[in-house]
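First, the structure itself, so that you have it in front of you.
Here the complex is missing a single protein chain, while all its other protein chains stay put.
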């Protein structure tokens, strides 16, 4: 694999926060954004605005919630997180169109892009077993 | 692709701030460093010292400014930024020798490596359309 293959693969597999913000504003119905972070719910109560929440550990059992005709954008914690990559692997193997949001929620927050805080009523169950 | 292919591809396609600093001191004429960030000029007025400025959106029209006999080093904002990867793709497809500076200007600044601040007279035009 040469350098061009490497960049092509990265650009096919990922989308930056800035590019996703622009693309989803231009065509909101084209995308489904999914927060695939695992871990205790209280550390995940801030999410990217508009994201569905499907922890990577539950993903294989919840494929029916994910549309095949949209581009699925996955994110986890940060650039060093592999959880979105694991989720992307599952979805790609099942025929979905998928990209990872680079930098996860950390890069998104650094850019001051909109997030949501789950209220207590809507709080996540704290029993994902991770 | 196995793990060795992956590391070989990354090492062929990228250079770290520390390695670029060392290499460009040893042989300054070997490299051309280009800031390919898009976006309003005022948010890009701090650049890596010595960098040429060619926004990625203008790159395809400005290839004549780039020498084929140097190693072209591209950077954008941060590790999660895909702008340098997009620019690298264009340059590689046009026969240039290219590497991405890992971590962009953010990693460079974290290392306290030298930057330049554009003065008002030399300010960038704020009309790149991005």
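When the chains are written out, they are named A and B in that same order, and each has its own residue count from 1.
Keep in mind that, in the parts below, a residue touches a chain if its C-beta (ideal position, glycine included) is under 8 Å from a C-beta of that chain, and two chains touch if they have at least 3 such contacts.
Bear in mind that the values here come from a model prediction, so they are computed numbers and not experimental data.
Remark: the residues of chain B touching the chain excluded from display are 1-8, 10-11, 14-19, 79, 102-103, 107, 110.
In the full complex, chain A touches the hidden chain at residues 1, 5, 8-10, 12-13, 39, 78-83, 85-86, 88-89, 92-93, 98-100.
Heads up, the rule we're going with is that only the chains that are shown with their structure count from here on.
Rounded to a multiple of 5, the Cα-based rotation taking chain A onto chain B is 120 degrees.
Averaging C-alpha coordinates per chain places the centre of chain A 27 Å away from that of chain B.
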